[in-house]
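This is the structure, below, for whatever I ask next.
Every protein chain but one is kept in place in this view of the complex.
What follows is subunit A.
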Amino acid sequence: MEIYIFLAFILMLSIYLGFELINKVPATLHTPLMSASNAISGITLLGALIIAGRTSSPELKTIIGCAAVLLATINVIGGYAVTDRMLAMFKNKKESK
């Protein structure tokens, strides 16, 4: 059970940290922030990878794992790519002249 107390500590600290980090983001960056954090939520990919590669003889779980890998990868790659595309357009006065 001790491991879960440890994980709960991590959870508590990172939620606080998340609040502190995001609180001061200006409104102009809300969309990129959302799509970037969206990409981060594709972190489930890590779990999916372990499930998908656990056996070399495909079983139901392998298929579930592969589906998860596919979806999470779309989420991660697409999310980061589109955020980069958006942020590349943000320019201030000096840059846009």
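A few notes on this one:
Just so it is clear, contacts are C-beta pairs under 8 Å (C-beta built on N, C-alpha and C of every residue); 3 or more make two chains touch, one makes a residue touch a chain; residues count from 1.
Just so we're on the same page, contacts and distances are computed from a predicted model.
Considering only "ATP-binding cassette domain-containing protein", "Carboxymuconolactone decarboxylase family protein", "Xylose transport system permease protein XylH" or "NAD(P) transhydrogenase subunit beta", the record for the omitted chain gives "NAD(P) transhydrogenase subunit beta", by its UniProt protein name. Residue positions on subunit A in contact with the hidden chain: 1, 3-4, 7, 10-11, 14-19, 21-56, 58, 61-62, 64-93, 95-96, in rising order.
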